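The complex is shown incomplete by one protein chain, all other protein chains being positioned as in the whole.
Entry: subunit A
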Amino acid sequence: MPRISFNGIAKSYGDTQVIKTFSADVPDNEFLVLLGPSGCGKSTMLRMIAGLTDITEGQLEFDGAAVNGTGPNERDIAFVFQSYALYPHLSVRANIAFPLLMSRFKPYHHLPLVNALMRRRMLRDPEIDAQVRRVADMMELTDYLDRRPRTLSGGQRQRVAVGRALVREPSVYLLDEPLSNLDAMLRTQMRAEISALHQRVRKSFVYVTHDQVEAMTMGTRIIVLNEGVVQQYGTPKEIYDRPANTFVARFIGSPPMNLMDCELDGRSVRFPDGTVLELPEGGAAPDGPARGITLGVRAEKVSVEAADTAKAGALPARVVVSEYLGAETVVAFQLGTRMDESGTVGGRDLLHARIPGEVRLAAGDACAVRLDLTDASFFGSDGGGRLPVAAAKGVA
């Protein structure tokens, strides 16, 4: 429910700054995804939102009120840990009910032995029982309420962790890579379930992941992080269509955006091998420098045809690998006619085309590549930032 505002937030451990100063405003009820490679600081950022890690600089606000000094239990949040962090000595029922019990416990109830007695007594309370059953029904855990976490499968444990977060009906749900321990099939299923859950409860979600597919499919807003620096903040479409820099361009999308060095001469794009392509009428051209820039084209904007059928305006290339995925084929290729011995799959010079259906090209085949530059991105060579685009010309 609350609007989350990051005002000049930064985090340092001693002299090492792990999250550089950044600001962002996340409207309420959004599904915010913190996305980035391992060690980029996304979990640290989530822990700062939770109050589990202190904020070194700046102010974190929930609905305009600073929460820097408040503890995790005062922020009206729920946290689903990557490792689930279930209480192994308690049943599923007691795990789910735990936040409810804590809100009712008096200080002396926490004493050893007394806590076990009070827990047992309160679990029989009709109100708590009803709340636990409601969540268990939602998470399909009703049959497992009296079991211990160790007897459950990974997916079931994950549901218990989410159920424990749900039962208190908090304002903000924080999820730290909750699907990373599940197998691919279960992950897809749980992804849909968490998205549905967000739709159902209409609360703010903050979700940490390194998986850009999760980010794109679940998030309504994404913060992309790298080495503690926020690279871009926007909707999935903004981030996919208009990446802020070459890091985001390569990190978002599978296969990643194709990046090619080029020079711009008016509306002509000149490649290092001398090939020249014209920007289409109506397509935007960058406002910035003409030399040493990087052209970015998404794989679905690239088409590949056999070399002998190629017409003018196609770039000569050679297929490195062709991956048939059923509904589509991803062709990895290198520009030029010679096969580069050092060109390895995933190398910087390896480009990709995503083509519907099947493509009859094998590794090593000469081919011709056609680029649709209508929505192309241009990045400066210095730092790889996105170049501002001039108003489109020639629009009818």
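Note that a residue touches a chain if its C-beta (ideal position, glycine included) is under 8 Å from a C-beta of that chain, and two chains touch if they have at least 3 such contacts; residues count from 1.
In this text, contacts and distances are computed from a predicted model.
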Omitted chain (choose from "Cytochrome bc1 complex cytochrome b subunit", "Pyruvate dehydrogenase E1 component subunit alpha", "Sensor histidine kinase YesM" or "Carbohydrate ABC transporter permease") - UniProt protein name: "Carbohydrate ABC transporter permease"
Of A:N7, A:N29 or A:N181, the residue in touch with the unshown chain: A:N181
Sole contact to the chain not displayed, among A:F6, A:F62 or A:F79: A:F79
Hidden-chain contact residue, picked from the options A:V67, A:L152 or A:L335: A:L152
Contact set of subunit A toward the excluded chain (per top definition): 50, 52, 71-73, 77-79, 81-89, 98-99, 102-103, 105, 107, 110-112, 115, 148-154, 157, 164, 168, 181-182
